[in-house]
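Every protein chain except one is present and positioned as in the full complex.
Note that the chains take the letters A, B and C in the order they are written out, and that residue 1 is the start of every chain.
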Amino acid sequence: MLEQLRRDVLEANLEIVRRGLVLYTFGNASGIDRASGLVAIKPSGVPYESMTPEDLVITDLDGNIVEGKLRPSSDLATHLHLYKEFPTIGGVVHTHSEYATAWAQAGREIPAFGTTHADYFYGPVPVTDELTPEEINGDYVLNTGINITNRFKGLDPNAIPGVLVRGHAPFAWGKDAADAAYHATVLEAVARMAWFTVALNPTCTGVSQALLDRHYQRKHGAKATYGQGK
Amino acid sequence: MLEQLRRDVLEANLEIVRRGLVLYTFGNASGIDRASGLVAIKPSGVPYESMTPEDLVITDLDGNIVEGKLRPSSDLATHLHLYKEFPTIGGVVHTHSEYATAWAQAGREIPAFGTTHADYFYGPVPVTDELTPEEINGDYVLNTGINITNRFKGLDPNAIPGVLVRGHAPFAWGKDAADAAYHATVLEAVARMAWFTVALNPTCTGVSQALLDRHYQRKHGAKATYGQGK
Amino acid sequence: MLEQLRRDVLEANLEIVRRGLVLYTFGNASGIDRASGLVAIKPSGVPYESMTPEDLVITDLDGNIVEGKLRPSSDLATHLHLYKEFPTIGGVVHTHSEYATAWAQAGREIPAFGTTHADYFYGPVPVTDELTPEEINGDYVLNTGINITNRFKGLDPNAIPGVLVRGHAPFAWGKDAADAAYHATVLEAVARMAWFTVALNPTCTGVSQALLDRHYQRKHGAKATYGQGK
Partner (left out) sequence: MLEQLRRDVLEANLEIVRRGLVLYTFGNASGIDRASGLVAIKPSGVPYESMTPEDLVITDLDGNIVEGKLRPSSDLATHLHLYKEFPTIGGVVHTHSEYATAWAQAGREIPAFGTTHADYFYGPVPVTDELTPEEINGDYVLNTGINITNRFKGLDPNAIPGVLVRGHAPFAWGKDAADAAYHATVLEAVARMAWFTVALNPTCTGVSQALLDRHYQRKHGAKATYGQGK
């Protein structure tokens, strides 16, 4: 089973490169096997071209390395915190994709300007608060995760599968690593179109609640009408 | 005959992907056989790479499936309404191409800023009105089509072969599916150049009526001088 | 000799496609054999993929077709006028490359913001005046050429090998068709960087006269220090 997880997580890591979200090694994907509580994550600073399933690092939810000779992604603690606090997710992706990162750097949430957004994110993509010097100088990577889950108090991570970490870059998640990579890709497209939109209309308020409801439920609700059904 | 229509519509669906107008499955093309009143349209949510002519869905103008095992594109009712109301068109394409979508999200029509625009669109590319909550909660996909044709009262769909659906994305059409895909591609290029233009000159008013007339008639009028003739 | 001219002009037409300056058939390149006064130009509306040297149309400077079965580019009269008025040039390229077109649509010249510009254009890239309705309704394509050469009164076409036709798009030229294609490519890069620059600094005045002199003469003056010499 972990063989399949390794392959899926490797594939998600390669997918975010193919989709143009990653320069060099500035990104990482992980996946969790909820039954065993084990996580597969990209090793740190290893080129994508030569990565094999065996290079992935397997850890438990406390970050103990269970299998793997390489050091895990330096963002491991953020991934693990998200798995602990968002029990329904099965994959996490972090990239520095350029438009989403620009919104994160500008400290602005991405408003729901259109149906492309509404199909995947049920409301604005939120931006976290600034970390304090204490949080930065402390367990910084873990604190980045806590920062995200604090921002999601009152929000449903299944309805808004991504976030902008202020001054840093986006994280996205999903039911597995492939789904997280998919959401990271959509997030970048949505960020790009929103960036084009505010330039044309700085006071744009975005779609109505009715349209937001309609599009989100079209793909995700009990009465979903998109795709070929179950 | 429907075999040819299936192949043409498949090709138009692949063309909008090759032209970079489509992320994942965010787009669809259809074509109509006016003699029989039958429409071929992309199935919903099926990857382009593996799509065959047989995967296309054939419906009548009321949306009854005449042939095909898959569910048709969720935008079917919009396509059908356009075929009913615009009797001269033979193909419809819907994409979320990024610059055209930005204009749609910003709620701004695309002015005729230059001859590239004038060669294909005889005036601004219009943007529809906002749908009411009732229209959204009702037969939303059909109402999107009605919204478009309402906006075209007094406009000639042959002279302006595309529209921006406010808060959503563009639709384009043409004499067949290939022509609709061609107009969708030109619309995105025109949207992109117009976006670059307003950043340089926010009060740009665009080309003169004389230039608009000249360029449009150069390619489309009775005295067309472009190409190798009939 | 015309065989070589045909091949060179075909190559220039293909080069502007490879460089991303051309969508569909929105561009054309020509070259002149000054000894015979004959011009080779792209045929109108023919796809680049299947174009052969034999498809090119040979005309004299009055536009009489000397050789070729196809209709020449609809922009022929502009090319011919430039060859007549700029006796030192040997090639002309017209594209709707997107950033240069945006400056043309905005009606703004491209200031000499940096050394990339100064290496090729000895001063701003000028924009023509608006054509009058009479000029548009008259011999429009010829008048476009006259419009360009009027704008160059007092300017040296060898020192500024390109222009923006207001509300339309750029023309570029050079010692032969390849050189014209090269200048069209540089013009688009310069237009793009200038567009990025004004967004950062709307009141940017560009490089000093000393730097403009230095860079232009570095590549073009009698004391040129760039490249491997003659």
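One rule holds for everything that comes next: a contact is a pair of C-beta atoms (placed from the backbone, for glycine too) under 8 Å apart; a residue touches a chain by one contact, two chains touch by 3 or more.
Here the structure is a predicted model, which is why all the values come from computation and not from measurement.
**Q** In the full assembly, spell out which visible chains the left-out chain is touching.
**A** Over the full assembly, the chain not pictured touches A, C.
**Q** Applying the definition given at the start, please give the residues of subunit C touching the unseen chain.
**A** That gives, for subunit C, the contact residues 113-116, 182, 185-186, 189, 192-194, 196-197, 199-201, 204, 206-208, 210-211, 213-214, 218, 225-229.
**Q** Determine and list the subunit A residues touching the chain excluded from the picture.
**A** 23-24, 26, 43-46, 70-71, 74, 96, 98-99, 101-108, 130-131, 133, 136-137, 140, 167-169, 195, 198-199
To be clear about the criterion, only the chains that are shown with their structure count from here on.
**Q** Taking touch as defined above, what minimum step count separates subunit A and subunit C?
**A** Graph distance in the chain contact network comes out at 2.
**Q** Over half of interface residue numbers shared between subunit A and subunit B means same, under half means different, so which is it?
**A** Counting which numbers both chains contribute, under half are shared, so the two copies meet through different residues.
**Q** What rotation angle takes the CA atoms of subunit B onto those of subunit C? Round to the nearest 5 degrees.
**A** Result for this pair is 90 degrees.
**Q** What is the distance, in whole Å, between the centres of subunit A and subunit C, each centre taken as the mean of its C-alpha atoms?
**A** About 46 Å, centre to centre.
**Q** Using the average of all C-alpha atoms in each chain as its centre, how far is it in Å between subunit A and subunit B?
**A** 33
**Q** Would you give the residues of subunit C that are in contact with at least 2 other chains, written as numbers and ranges?
**A** Subunit C, residues with two or more chain partners: not present.
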